[in-house]
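For this depiction, one protein chain was excluded, whereas all remaining protein chains were kept in their positions.
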Amino acid sequence: MTNYIPVLIIIIFAFLIAALIVGASSILGHKISKKTKLDTYECGMKTIGPTRMKMNIRYYLTAMLFLIFDIEVMFLYPWALVTGNLGMFGFLEMLVFVIILLVGYVYVWKKGALEWE
Amino acid sequence: MADYIWLIPLFPAVGFIFNGLFGTKISKGAVSWIACLAVFLSFLTSVAIFFEFLQLPADARVFEINVYSWIASGEVSIPLGFRVDALSLVMAMTVSGVAFLIHVYSIGYMEHDPGFKRFFVELNLFVFMMLTLVTGNSLIMMFVGWEGVGLSSYLLIGFWYQKDSASDAGKKAFIVNRIGDFGFLLGIFLLFFTLGSHGVWTLNFGEIHKSAHLLNGNMINLITFLFFVGAMGKSAQIPLYVWLPDAMEGPTPVSSLIHAATMVTAGVYMIARLNFLYSMAPTTMMVVATIGVLTAFFAATIGFAQYDIKKVLAYSTISQLGYMFVAVGVGAYSAGIFHLMTHAFFKGLLFLGAGSIMHAMSGELDMRLMGGLRKKIPVTYWTFFIACLAIAGIPGFSGFFSKDEILWKAFSSPHGHIMIWMLAALTAGMTAFYMFRLFFGVFYGDCRAPEDVKHHIHESPKVMTVPLMILAFLAIAGGYLGIPHVLGGANLFDQFLAPVLGGGHGHAAAAHASAGFSMVSSAWASTAEAGHGGEAALEMTLMAASVVTALIGISIAWLMYVKNTGMPGKFVAAFPGLFKVVNNKYYVDEFYDFVFVRGIMKAGGVLLKVVDIGIIEGIINGVGALLQWIGGGLRKFETGFVQQYAFGMILGAIIVVGYIVFAPLF
Partner (left out) sequence: MVVQIPEMDFGWIVPEIAMTVFAAVALLLTLFRKKNSTWLFVEAMPLVGAIVALYFTFQTWNGNIDIFNNLYTIDNFGVFFKGLSLVILILVTLLSYRYIDREDMARGEYYSLLMFGTLGMMIMVSSNNFITIFIGLEVMSISIYILAGLMGGNAKSVEASLKYFLLGAFATAFLLYGIALIYGTTGMLDIREIAGYVNSGNFMVTPTFMAGLALLIVGFGFKTASVPFHMWTPDVYEGAPTSITAYMATGVKAAAFAAFLRVLFTAFHPFLSGWTYMLWILAVATMTLGNITALKQDDVKRMLAYSSIAHAGYILIALTVGDRTLSSTVLYYLLVYSFMTIGAFAVVIILGRQGSPNTGIESYAGLAGRHPVIAAVMAVFLFSMAGIPPLAGFMGKFYVLTDAIRGGYYWLAIIGVLNSVVAAYYYLRVVMYMYFKEPEAEIGAPDVSIGSTLAIAISVVVVFYLGIFPRLFLMIAHTSSAIFM
């Protein structure tokens, strides 16, 4: 347990110092509260319209599909490097992997997830 | 054949399942005949086994079949098995035989009832459970049957559940029985663990018998007493008898089968089955005999003042059950079972007769509105007459043999006592009186029924009268199985049961009596000492005394209800208070209601207020409020509920992790 005592001390000090700094600045600091001050900072211009925008859900879908197939490619790189050592069996293994993803791809395609409109 | 004993309960079970599932799809007739057939097959099976048994030497008449090892964990093994011996055979034959007749009778009786099919389904369930109870080879099987008959009894009492009184009666029966069952269950546990502490983990009757010597005296008294508490509930003994009269709310065949002939005798059967334990527990025996005789006497006095014919029969059943407990309480197990059997015949008959009377009288139950039915329903009249003679103990009828055997044993057995004999003999006279009061009131005198009812009086159909006649035959003939030695008989019944119940020692018991073992007063003992001839003379004398008592009872009834019908009115006028008390059954129900039911209700109310509303609702509301408070705090940052769930998970995780990580440090 004694090993952890320094850690404990550090934690305590971290808290104390953080509290001290924040507390001191809030007590000592100069405060002006105006509406402009609380506004979102946007290059000094007044904000126009809501901050949060609705994104078309298709972006997410496409992004997700991209991720999946991107990872497939990531797997293919290391495999490509050692494929000679793995031999026929390694090739077949990777084929199975690709085929499984292919099923997914066919599904996505047929369902029309790849079409924008 | 004995290997197939499991067929006996199986048939009604199949009937129950089949009718229960497909009953709605097939016709009424089919349902009823399937139900009857199922019970009849059980009866045939038991008779076949019986005849096979007769071929065997007496000491080989025990079979056990373990169908399946039900619970097996470690050293504890509870097999699901059946036991065939003389006792279970007698019970199985009586139950299935009487049940079959009552099933047939019900076809006529319930014909116009909308619940016709349900009735047969529940009746088959009952027979299945009852046969399980009597053929099971362990306390567990017995308990399963015990609870099962309780359940079907509840269902059948409340058969006309639209009537509040019927469903209330069902509930009452169930609750009062639960009190008894609690004792029974405690007894089972106690026996199981006490034997277990000696390394014998078993609930099998045979094995309990073998290792019963391991139990010490106090323990065995306690265990047997707890079992007897169960019997008090099921067999309606003081103080748990109150449910039985109310149970008459059920259809009459139900009263006949369950609440007269079979189920209520389960307690007697249980004590007979465990006779080896009871024989080791003299204190409990004394309690059993005392409670039995008090119940017999007490219920008979209530029977005096009831007008509802089924209520009279109900109190008479309680009283007769008391007799059976006297028998088993003084160690005359086979006499108890003998009376159980004959009682099943004549009391079943009485109830079916009452049903037939109700059928004739358009459902009327009050005997004050009957009378003069002798000519109009002759078959019912004659069969009812035979049953009354049997229950009154008139020589030549079955009740005479069985009742006198009990009386003699109550007198002569080492566990007996002259007071028990006297009360029991007096009760015999009273029984004769109130049964014939009923009999004369219904069948003699002028018809007091309203005109429109009078018009309809008719004899019941064949399907009802034939079972009556068969039962009447049995109510006479059943007794000849056990003609006592003193009348030149061989008491075949006692002999048949001897391997199980250790009976057949009537003489030995008398010898004990003469040796001064019994509590019989010395004067009687010296008479008994006169030797064998003297003992026979004594037995004859006592027999004559009880017959005379019964005849006196009948004569008084005749005087009061046929000859001089004004007398009962005068009597009631002379002792209005007494009559009122007895007519109201000594206010026992009211007492229970006041002390227990309302007491418990009140306690429940207090509990509800304090525990339920105060503590539980307080906790629930408190927890709810706490969660809402937490949720309210959270809502300032986020909205929705998933977050709360997640927050709960985090809290849980912190507690779990905190505990596991930090607990070892302390």
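Each chain carries a letter (A and B) given by its place in the written order, and its residues are counted from 1.
Going forward, a contact is a pair of C-beta atoms (placed from the backbone, for glycine too) under 8 Å apart; a residue touches a chain by one contact, two chains touch by 3 or more.
Owing to the predicted nature of the structure, the values given are computational and were not obtained by experimental measurement.
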Among A:20, A:80 or A:100, the residue in touch with the chain that has been omitted: A:100
Residue of A:5, A:32, A:55 or A:82 touching the missing chain in the full complex: A:82
Contact set of chain B toward the excluded chain (per top definition): 20-21, 24, 68-74, 144, 161, 620, 641-642, 644-646, 648-649, 651-653, 655-657, 659-665
Residues belonging to chain A that touch the chain removed from view: 4, 82, 85-87, 89-90, 93, 100, 103, 106-107, 110-111
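Going forward, only the chains that are shown with their structure count from here on.
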Centre-to-centre distance between chain B and chain A (centres being mean Cα positions), rounded to whole Å: 77
